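Of the protein chains in this complex, one is absent; all others appear in place.
For chain A:
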Amino acid sequence: MDAELAEVRALQAEIAALRRACEDQPAPWEEKSRVQKSFQAIHQFSSKGWKSSKDLKSQLGHLESELSFLSTLTGINIRNYSKQTEDLTGTEMTEKSIRKVLQRHRLSGNCHMVTFQLEFQILEIQNKERLSSAVTDLNIIMEPTECSELSEFVSRAEERKDLFMFFRSLHFFVEWFEYRKHAFKHFKEKYPDAVHLSEGPSSPFMVIRSASQPGFELVIVWRIQIDEDGKVFPKLDLLTKVPQRALELDKNRAIETAPLSFRTLLGVLGIEAALESLIKSLCAEQNG
């Protein structure tokens, strides 16, 4: 048993190191300015080697900096890609000068902590008037699969065969995901006794509890939603848990109206300030 436990630890460390290589990228919302800066840096590097160098190494360097730029720009890191082509033109079609080609594509990569593997088919039909190109099949495998907020979105993308929407929305989703995680971690560190992340910083729930007022609980539910058109937006709700006696004493119905007031607060202060003010209000005694 000990040997196996040791092996588990060793494997986890190794995986963490390999994953860190992926996660070592800066926070996605900071990447906006990083794109500008890396743009300059990459341009400087590649313009040095620009004077047509046939040397493999410098060619590789140039292409790798191109890759780095695209990865930063799209937020998507593609690691592998392969393609197969099948000519489906029958003899009848050739006579009518129609050409039909089926392409099978496979690509995999990651967007921060989410890894994806896509297999899709594109059917190209060329006739006298035009060339049409359409995605005829799309299969997406994503990890981690526990991200339930994503699975509905993935099915929709597969159904619509919408590659671009998939990548664009994935990028924004992950940006919000990382931001939420960062915010929750920040509050946990700043108010360790009041803030509880029972399911970890990656879950949508943050519980605020005051040690001096047991029985009172505020639960922040911060969901990240993706709508029909692929637009990603946060949706925050407040749930309250109070003792029966407190409810009876609450003549102003403050607790009843709390969820609605929270929405207003969000609109006025923004997410982080609103959450902070909630924590402070419940734990006023502690901080005093």
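As a working rule, a contact is a pair of C-beta atoms (placed from the backbone, for glycine too) under 8 Å apart; a residue touches a chain by one contact, two chains touch by 3 or more; residues count from 1.
Keep in mind that, in the parts below, contacts and distances are computed from a predicted model.
Per UniProt, the protein behind the absent chain is "Centromere protein O"; the candidates were "COMD9 protein", "Hemoglobin subunit alpha-1", "Protein TIFY" or "Centromere protein O".
Residue in contact with the omitted chain (choice from A:L70, A:A211 or A:A273): A:L70. Across the entire complex, the residue among A:K57, A:K96 or A:R245 in touch with the chain not shown is A:K57.
In the full complex, the hidden chain is touched by chain A at residues 1, 4-5, 7-8, 11-12, 14-15, 18, 31-33, 35-36, 39-40, 42-43, 46-47, 50, 56-57, 59-60, 62-67, 69-70, 73-76, 78-83, 105, 107, 118, 120, 122, 132-136, 138, 160-164, 167-168.
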